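Shown here: the complex without one of its protein chains, the others still in place.
By letter and in written order, the chains are A and B; residue numbering begins at 1 in each of them.
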Amino acid sequence: MTVAEIKQDIKAKWSGKIREMNLKREKRLFVTIDPDLLPEAAKYLFDDLKCRFITASALQSKRGFEIYYHFSVDVVGLIINVHVVLPESKPEVESLANISMATNWIEREMHELFGITFLHHPNMEKLIPEGNWEEGEYPLRKN
Amino acid sequence: MGKETKKTVNTIIPIGPYHPLQEEPELFKLYCDGESVKDVEWVTGYNHRGIEKLSESKTFDQVFFLVERVCGICSTSHPFAFANCMEEIAGVEVPDRAKYIRSIIGELERIHSHLLWVGLAGHFLGYNTVFMWAWKYREPVLDLFEMISGNRNSYAMFKIGGVRRDIENDKIPRMKEVLDTVKSKTNMLIGAVLDDPVIHARTKGVGVLTKEDIINYGVLGPAARASGVPIDVRRDDPYAAYPLVDWKVITAEEGDVFAKAKVRLLELLESISIIEQCFEGLKKEPEGAIETIVKEIPAGIGTGRAEAPRGEVFHFVETDGSNYPKRHKIRAPSYMNIPTFKRSCVGQSISDATIALAAVDPCYCCTERMGFAYDYETKDKILDGKELLKLGQDKTKTLRAKMEQKP
Partner (left out) sequence: MSFKEHIFKKSLWLFHYGGASCNNCDIEILDCLTPRYDVERFGIKLVGSIRHADVLLVTGSINKKDKERLLEIYKQAPKPILVVAMGACGCTGGIFAEGNTFAGPVDKIIPVDAYIPGCPPKPEAILAGIIKLVNRSNGK
């Protein structure tokens, strides 16, 4: 599939739950979706598009907590960035670790650094050093 | 006469944390049942430096010096990916001469990193001569770095829009000389290592990762290519001079330690070929045209990646129009590769554990940027890292003796 075809396909499959879609550069697609679509969207990307999970980047902004899930379609060199915005008061989203081992560690890391909750994560154990900062502290939070 | 109850003794064998040859501080707990490994736990936390947070307080020019020190061996891959990321945000194209220089630096790093790995793997198997050879032939490559950049490691060659120093055309003959030596020595190593029956016995079928493992864990680099998954950022999402030169992606099918070693050695030769073609490219471009001036970075988001010796390095940056990154996410290839120890080590014998671990070429300091920790516990019978290493080396001796006895 070409980049244009992939974009069309995603638009069709996730319609109704897409907040924003932008082919920022020739091979960089950004799609903001409702957080509850995430597990279905991930399944589609893994199973249908055969994407490779690169990583996820969390950040905190005025809108709350945002996560960019980066997927790579290696055959065309496309990066699909799936973006969700989580409310600051309740930053939680469904875990993808039950679908793919590749997401296991990064979700634990995002939890430790930002305090985001990943629901139904199979082993949300500590991944970040004890002794390096206090319990209940989230080092990358801006407050 | 009662039935004998079989007692399963779970012994934990820690490797590390301060093992003299696996220099990076890390701790692998091998849960063993007799001779075979039942489970692996990765415990660490000694390398956390808070780099992502540090990056937010550095200007974009300063970030290059910071990310270069994420990892000493893949030192140039991080600035490479970061530069690709920032150039995406700024919307600039780098001049061709800079592209060739970037690729030369990237490939030279791949050469020295793979030679380093071959040496370490040789040591783990008990071939100390291989260790000495590989690291001896690494030295001229480091000399080249010193000639180009002033430092053997951490070359500070990248900047947004180009490179900081030129490689003058009159340096090329000397570089070619060194690369010719590396090529002939690599061929010698390939001959010595890949044809040795004892090495075959020690590495074939050991530490296997299947194609499914690669896809499920998102494995990268030579570890993925050795299991028949031909991903390579240089070809999939071309950058710098890679689309301007002729080269091929090296793969193997078996996914064991031997396949990984073969892939790395052949990639070495491929890297030399890429560099030689880049030299020809340099001769065609005017000296000094090494950067596109970038005055301001607009607000935006960007992604950048580069193929480090261990796989894809990925950087994500959000900018807000100021001179500092608002958020900088760094993902090193070993972050994806290390968890596969559960697959490649479990079911192996203890004496194969060290080489199975080393085969993925884990760069702990890359991954450790964010840090992990568990409390260290001592249990039952413990073999320290040195003893574990010796087990691996002794197995080679035994095998060789057996093979030499055969008529």
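Convention: a contact is a pair of C-beta atoms (placed from the backbone, for glycine too) under 8 Å apart; a residue touches a chain by one contact, two chains touch by 3 or more.
Note that this is a predicted model, so its numbers are computed, not measured.
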Selected from B:V37, B:A90 or B:L116 as touching the chain missing from the view: B:L116
Residue touching the undisplayed chain, where the options are B:L54, B:V92 or B:I172: B:L54
Candidate in contact with the missing chain, chosen from B:D61, B:E93, B:E139 or B:D394: B:E139
For subunit B, residues in touch with the removed chain: 17-21, 23-25, 45-51, 53-54, 57, 65-66, 69-73, 75, 116, 132, 135-136, 138-139, 151-154, 363, 365, 368, 371, 373, 384-386
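Here is the rule we use: only the chains that are shown with their structure count from here on.
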Subunit A and subunit B, separation of their C-alpha mean positions in angstrom: 26
Touch list for subunit B against partner subunit A, complex: 45-46, 48, 50, 52-53, 88, 215-218, 231, 236-238, 301, 303, 305, 312, 314, 316, 318, 326-327, 329, 331, 335-336, 339, 370-375
Residue ranges of subunit A touching subunit B (in the complex, touch as defined): 25, 27-28, 30, 52-55, 57-59, 68, 70, 72, 74-75, 77, 79, 81, 100-102, 104-106, 109, 113, 126-132, 139-140
